[in-house]
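Left out: one protein chain. Kept in place: all the others.
In this document, chain identifiers A, B and C correspond to the written order of the chains, with residue numbering beginning at 1 in each.
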Amino acid sequence: MIIHLSKDITEKEKSALLAKLQELNIKSNLVSTQFRNYIVGIASDDFDIRTIGNLSGIDDIHRVSDNYKMVSRKWKVNNTIIDLGDHVKIGDKELSIMAGPCSIEGEKQIENTVQHLLENNIKIMRGGVFKPRSSPYTFRGYGIDILKLFYKHCSANGIKVITEVMQVSQVEEMIDYVDIFQVGARNSQNFNLLDILGKVDKPVLLKRGISGTIEELLSSAEYIFANGNEKIILCERGIRTFERAYRNTLDLNAVPILKDKSHLPVIVDPSHGIGIRKHVKTMALSAVMSGADGIIVEVHHNPEMALSDGHQSLYHQQASIMYEQLRLTRKFMTENL
Amino acid sequence: MIIHLSKDITEKEKSALLAKLQELNIKSNLVSTQFRNYIVGIASDDFDIRTIGNLSGIDDIHRVSDNYKMVSRKWKVNNTIIDLGDHVKIGDKELSIMAGPCSIEGEKQIENTVQHLLENNIKIMRGGVFKPRSSPYTFRGYGIDILKLFYKHCSANGIKVITEVMQVSQVEEMIDYVDIFQVGARNSQNFNLLDILGKVDKPVLLKRGISGTIEELLSSAEYIFANGNEKIILCERGIRTFERAYRNTLDLNAVPILKDKSHLPVIVDPSHGIGIRKHVKTMALSAVMSGADGIIVEVHHNPEMALSDGHQSLYHQQASIMYEQLRLTRKFMTENL
Amino acid sequence: MIIHLSKDITEKEKSALLAKLQELNIKSNLVSTQFRNYIVGIASDDFDIRTIGNLSGIDDIHRVSDNYKMVSRKWKVNNTIIDLGDHVKIGDKELSIMAGPCSIEGEKQIENTVQHLLENNIKIMRGGVFKPRSSPYTFRGYGIDILKLFYKHCSANGIKVITEVMQVSQVEEMIDYVDIFQVGARNSQNFNLLDILGKVDKPVLLKRGISGTIEELLSSAEYIFANGNEKIILCERGIRTFERAYRNTLDLNAVPILKDKSHLPVIVDPSHGIGIRKHVKTMALSAVMSGADGIIVEVHHNPEMALSDGHQSLYHQQASIMYEQLRLTRKFMTENL
Partner (left out) sequence: MIIHLSKDITEKEKSALLAKLQELNIKSNLVSTQFRNYIVGIASDDFDIRTIGNLSGIDDIHRVSDNYKMVSRKWKVNNTIIDLGDHVKIGDKELSIMAGPCSIEGEKQIENTVQHLLENNIKIMRGGVFKPRSSPYTFRGYGIDILKLFYKHCSANGIKVITEVMQVSQVEEMIDYVDIFQVGARNSQNFNLLDILGKVDKPVLLKRGISGTIEELLSSAEYIFANGNEKIILCERGIRTFERAYRNTLDLNAVPILKDKSHLPVIVDPSHGIGIRKHVKTMALSAVMSGADGIIVEVHHNPEMALSDGHQSLYHQQASIMYEQLRLTRKFMTENL
């Protein structure tokens, strides 16, 4: 059960409401986000919401039978649109494209990529500065200093920055230099990190776990929302299966299912989702057709020299063709399907 | 290594060739299909094909490094097109749509479905008469008699029949009443059945195993080809994973990969691939966008009364809209991507 | 619901019973095995079995809520013991060991193996004559002729033969030369084959499917029982997962669960279950500790020269040590746990 508190609810009314809920043996969680205040009540299935509906200080009450509550579409029918400023929105009519290298490797690379994005009218640049790597002896990213450089070039050109955050202490360090925090597949159930990201007013792109279920993805998103941040973007990036012909199994079933179950925008990562350069465009197009709100994709001005994931990064020229086709496809869908 | 024998190779030339191969310690397999004769030679990787290239009776020689040979695109660059007659082709420019109920349940149902297909210009009707069911106490299909009825109505209306064959002895019994034999996921590695289907001149639609790899699917197809039947259609229908929000994980990565590795046409089954009626259309459209040559889909004039799979069968009216959109999408792709 | 019919039930009583069931809207399946006659009734959960309990011709009635019925322990509390004659039993107190090569390769090999089994007091020899292979160009077994030789040597030495049957037509051909039919993982849901094996009076060892669930294994066993054969042995042989450090994931959880859910004996195949020779003994011992009634294991007098699965076959000397340890472990368990 989700109770929307009135903007002008008095402390006295709030106390009365909480007391009433306690009396009814309903566990209450106060959720205060950048937009408004809610109470999430965990009630039994046969609870009659009219019992409390007439209390003052309440705007609305919704029954939500899912285990996740705030991220469910059961109470919020309209799509959540995330506004990054400068007319950049995610979840809106326009397809969102986030492109850039796996890792930020240097100023030259940043400049090259920014130039490529400007030419293609791409508004969001991806690039890792903290890299989760299975071996401690491999490249783990250039860290906070290069992030500042990355952000400087992007903001100077009206481009938004998305980059991965890996631990609680990095959030504060990074916050002035990111427009979207990315949570990687390996941190999809790092609940302490999710808690902190719920306490900042920056959008969070949350990747599905390596073998995470759709329910787990939504529950992790719920952590962020319950801590106070409504600006959440879900990301399907492929799951681990037995198949060895490609890197991960991109689960496009997840797109219509997530759009059905949740009001949050859904982005697809075809680069990790198949892991083979020549097939990335096809899977990106398929993702758009499955209803994704956008694509996050690895591109590199010189993939052969990339410090990581070069084999799945698109050449800039390839990518330009892909962006064009993705937009055409979205337009086709809007007009015809 | 694949050796194409000349149409007019003499027995003497053939013997000389086989002797030469034996001398070179190459294991030879004679493959005689409805179209031509080949020898599949299993040679070491560093074998120099020029060693035998000048023997007489040979049209061409190709090195194929895959474990599967005849179904590989490494020797046959052009797509295989399967001609069912009456201008019905699979793997051609036009999208193939196969639609019909999970099970053939009676004459009335057949008539209803045929009518629906005619109205929508669908040329291939699906429908099971032998049903693989995990419990022996459930409905297992109405068998050969209803197949005859099914075929009678379809052929009278210019519609081709595709239906599942489950065991060797059924092949002969069914052959006059089917246009395409379907091999189900559970029989994907029933090698004796594949052997027999390689000896008939009817197309075979081969489904990927429940947790079958792409390599295994192609190896199973190789069985059919090696026994003499080149008319093979590959079918992606979802794999088993841990995800419980839907029935199977439709693996659209498999489509570009299969099209890349093999010259055979690829069909996608969105009905089993997601198993939820309201999402079937979305996954069918995504499958087309991923490069599938066609779709096989469950429709029913009255899904609530279906003897099996009613929950994933489309209503006829829903399906009509879907066919239209699938064709529009294919047209869009041809003209724009 | 399972109804045990009296041995001396009259046709009239049977008709009355079936009529009564039909009247009660219960779907009835007559199951006649080598031991007795049953009716499996598919009733709603709240059916009161006393409604029919007083009809004549009935010995007993059991409610079974599982989807599988005859193989459930819910009606038969005692373990099924399968008697192969000559004091060889499976599911009894003594641990069953089945050993032999992957494929029967020749008379010399048969003699070597028989000698090894005699020295170790092993009563059941395994060995394939029809081999399921993913490629049509690899060795597929020496067939029925070598089976006859295999059986001749074994029966002359009091050793029972277990070998894989792959298709319906082989059952009749093989029946005089096998003591246990083996159904491989790839045929675990070949329902037509299971039907036929239910109609013969020979034990069947049924392997779990490559990604088969425990429920599916029991449902496949139900097919055999429902067709009339109570002599079924379940076999855990590892499932397909993403792990690449070994061949299959041996699922020993399945052993206590199968023993809990079913009255049938459970055998474990550690050779396929891990696929690495040096670890086979450890997994065989663990399987015994998990409660398995026996082990089926690949041994070869010369694994380096084996036509298949040599890398996971034990040397005879290794195997002798293993047998001894398996028996000691079983004795330890009986006396101490």
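Heads up, the rule we're going with is that contacts are C-beta pairs under 8 Å (C-beta built on N, C-alpha and C of every residue); 3 or more make two chains touch, one makes a residue touch a chain.
Note that the coordinates shown come from a computational prediction; the quantities given were computed from them, not determined experimentally.
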Contact with the hidden chain (one of A:57, A:209, A:238 or A:275): A:209
Identified contact with the non-displayed chain, of C:167, C:286 or C:312: C:286
Sole residue of A:9, A:24, A:88 or A:168 that reaches the chain not shown, by the stated touch rule: A:168
Chain not shown, touching residues in chain A: 27, 29, 40, 42, 67-69, 132-137, 140, 166-169, 186-187, 189-193, 195, 209-211, 215-216, 219-220, 222-223, 226-227, 240
Touching residues (missing chain, whole complex) on chain B: 211, 240-242
Absent chain, residues of chain C that touch it: 211, 213-215, 239, 241-246, 249-257, 260-261, 273-274, 276, 278-279, 282-283, 285-291, 325, 328-329, 332, 336-337
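Just so it is clear, only the chains that are shown with their structure count from here on.
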Per-chain CA centroid nearest to the all-protein CA mean: B
CA centroid of chain A to CA centroid of chain B, Å: 38
Mean-CA-position distance for chain C and chain B (Å): 33
Interface hub residues of chain B, defined as touching at least two other chains: 211, 215
